[in-house]
Every structure is written in structure tokens, then in C-alpha cells.
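The structure under discussion appears below in the form of C-alpha cells.
One chain of protein is taken out of this complex; the other chains stay put.
Right after this comes subunit A.
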Amino acid sequence: MSDFEHASIVLCPAGPMLLRGEHEIQDADGKTHRTVRPVSAVCMCGGSAIKPWCDGTHRLIAAKARGDDETDG
């Protein structure tokens, strides 16, 4: 029994999926990517230019939906 919650997979609201520890991820093209950090962020919005990893694009998508004059990538 742990004292603190510390999930190895965390879904961030309107953001990426955090993945703790070492993993191999197969992308949609069948290519395998190894994690290199203690925590990795996996793209969940589909808009990332560096899939399978998150590049912050979900923020631009959210800003466009709000009608902000946001910067494009």
C-alpha cells in the first residue's frame, strides 16, 4: 500500500497521456519508439508533429476553438 497516488499512466484533461517508466510505443505506421525520459507525454489530440509524442499542439487547437487569434505552428 503506497502513501501517495502515483499512477504510471495519467490522462491529462484536454492534454496528452503521461507515461511513467520505460516503454516501447508502436505508432500508427507500425514504427516503434522507445521512451527516453522518466515521464513521457503521448499525443492524444492527433495534431502533434512529433507523434507519438506531444508537442503542445492541443493548446493551439483549444485556442482556435475559443476563437483566439493564436499563433500557428
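Keep in mind that, in the parts below, a contact is a pair of C-beta atoms (placed from the backbone, for glycine too) under 8 Å apart; a residue touches a chain by one contact, two chains touch by 3 or more; residues count from 1.
Keep this in mind: contacts and distances are computed from a predicted model.
*Asks:* For the chain that is missing from this picture, which UniProt protein name fits: "Class E sortase", "Sulfate transport system permease protein CysW", "Na+/H+ antiporter subunit G" or "Iron-containing redox enzyme family protein"?
*Replies:* "Iron-containing redox enzyme family protein"
*Asks:* Determine and list the subunit A residues touching the chain excluded from the picture.
*Replies:* Touching the chain left out of view, subunit A contributes residues 4, 6, 10, 12, 15-16, 18, 36-41, 49-50, 53-57, 59-60, 63, 71, 73.
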